[in-house]
Each structure stands twice: as structure tokens, then as C-alpha cells.
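With one protein chain withheld, the remaining protein chains of the complex are depicted in position.
Up next is chain A:
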């Protein structure tokens, strides 16, 4: 009797469980809808469409992750360290076997905007589809044309990820997507003008600026994906660099930059406040300098409209001249190692050598960027095909952790800077993590 009742109850329970499991299985492997499902395959594409697609690829900086220096463009291979293990960017050339040559426009759209490969396999959100989802249908169509016909096919098999079973199962990403990845393309805000809307489109969508500049939550989700959230582009620590705020924060953001200076920075890699360095060098070398002037103006307009947060940012910086002879630790190192370029007065030689007085890296409480650039120097900034004449050298072999901590504490506490002292332990830690001779230096954690 008891047994029979148990069996009956279990039967009643099993049914909804089965249904739920079936629904879950369907949900996590389903191929999402795409507006291109019925679109017939095109044999060839118009040149205008191809060049538009090439431009969208520039805006989206596909090459940064999907290419390795010196290798075939878009053939993949870049290693990205995730908390679960290393993954590698894939071959997105139109090679039929190892690339995406067999993709239809609908397949391509699902991958780019929804993070779903043919067959329902979920991509890792290292691919910034939560941003690319904002791309317009026309831009996706053009991008597809470019990758099918404007890129040379390269036969290069993808490198499998290092992530062990069961963590390498992809279906839970579908649940992550349900929680964190939006599904709608960019919708223009009627109350804003066309310039603002174009800027918002590029910054949120193809430009995926938030991938680096927006802080991430516990699930590695960007805490906001547009201006409706206060953390949007408010600055974030990643890959051993601090990607500063792009909001109107006078210290850690763009509060002291004019729209023209933002345009100049993205176009030439430098302005009176700063020179690109760290991960931004790649974004500049491969992407922002190729943007059209009207698009750069739109980006500047949009960023200038994002309010700062005085609470997070602190008292606005003001230059303070140093008069007395400085006998504090670090001052001598500064005078001998840094002052030739950055000046004893910290004002640099704008726009070629950036000022350290008022620099974000000297005002942000995160000291990672200041330490990293001092240890490892800057990468080559290539503007319009010409490498820069001036570069930050690496002091890894010349200065100890203690000396770097002292000189950076000096820089971050002089000329009105108030970023705070740097601890030698933090220098030591980043020295190890970024050691080019180590087997697993930080390359890229999340993009």
C-alpha cells in the first residue's frame, strides 16, 4: 500500500521533472531566431557592401582577438585565460573546414549577436556578443559579406580549450545568457539627436568599450550595458591594467577632456592629457584610428554625456607646483629615470610625452596601470602606418620592486596627484604575473 502510493506519487512527480528537463534541454541548445532565416544565399556581394563590412569589422576590432601577429588575419589563435582555463579565439576566415566558410548569414548572425554557433553550441562570452547584439541588421549583413568575400580563407584548425570536463560543458552559458545577455539590437533614443545616437551605437555595440571599461559582476557579467546603469564605463581592473572611467569624472575619467580631445586621442593615439598604452594600444592600432571623423565625433558626444560620480572619483585634481627640494624616497629615481621625458614639473611634453601630473594612472586608487607600464613599458603606437618616435621603456630589469613602489608613490603623491602610495608587494605580484619569461603571463582575461 505504502509502496504503491509512493510509486504513484513518484510517477506524478517524474512527469513535471521530465517536462522541465526537456524544456531545459531545448532552451540551452535551441538556435535563437534571426531575421535572416529566410534570406537566400548570395553568390557574390557588391563592393559597397564589402567595404561597409570591412569598416564594421574595424569598428568591432575583430582582428584584435581573432588574429595573431605575423599570422594570417582572422585565422584565430589568441589565448585568453579565463578563470576556468585557457580558451582560444577561433578561425573566422571563410575556410570551409576550419573557418566559417560554411556559415549561412543566419548562422553568422546567431554567432555574432547571440553567441550561438551552428547546432546550438554556446560561445564563451569572451566573444562580446552581449555588445554585438546591438549591431543593426544592415551592419551584420555587411560584416558577413566582408568575412565571406573580403577575407582570405586560411586553413588553420582551432585550438581546443584547456577547460576540463565538466566545466567545459557549454549549455550552462545559455542560462548565463538568459540572465545577462540582452537580445535586442540598438534602438535609437528619440529624445537624443542623431550624433548622440550614433555614438551610443558604436560605443555600446561594435566598439564594445564596456568589455574593458565597465566593471564586471561575480558572474563576469558587465554590470551595465548602456547609460541606464551607473557602473557603465565607470572603469575596471583587468589583465593587470586599470581601464579608466570613460564618464565625466575629472580624476579617473574624461571630465577634463573636451570632445575635440577625445576625437584626437582616438584618431592619433595622443592628446594633451594622455597617450594610449596598455591594452588600449591594440584598440587604437587596429580599430579607433580607422574610424571616420564623424563617427569619432559621435563617440565623443556620447561619452561627454555620461555623468561622473564625485563620490567614486574624489576631489577634482588641481596642479600643485613643487617648490622645495624633494628628499622623499622616489624623488631621486624620478629625477634620473623619469624626468627627461615627463619633466621635473610632471607636465610631460604634450602631446608626445604624457604629463604625469593629473594622469588617471596617478589619480585612480587602483595602481595596476602605473605599475604595469613602469615594469613593462608601452607597446608601439602605430599611427597611419608610422610607429611613434617616443615610447615608455621597460624598467623591469633596472628597478627593484621597492624602487618602483617608491617612485610611483612619489608620482602619485606629487603635483596635486592623490592616487595614493604603491606597495612593493603589489609591484612584485604584477612583476610575476607579467613576466614575459614565465609560462603563463597574463595575456587576456576577458574582453
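In the analysis below, a residue touches a chain if its C-beta (ideal position, glycine included) is under 8 Å from a C-beta of that chain, and two chains touch if they have at least 3 such contacts; residues count from 1.
We adopt the following convention: contacts and distances are computed from a predicted model.
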Missing chain, UniProt name, options "(2Fe-2S)-binding protein", "Rieske 2Fe-2S domain-containing protein", "Ferredoxin-NADP reductase" or "Salicylate hydroxylase": which is it? "(2Fe-2S)-binding protein"
Among A:62, A:209 or A:353, the residue in touch with the chain that has been omitted: A:353
From the listed residues A:168, A:318 or A:336, report the one that touches the chain absent from this view. A:336
For chain A, residues touching the missing partner are 332, 335-336, 340-341, 349, 352-353, 389-391, 393
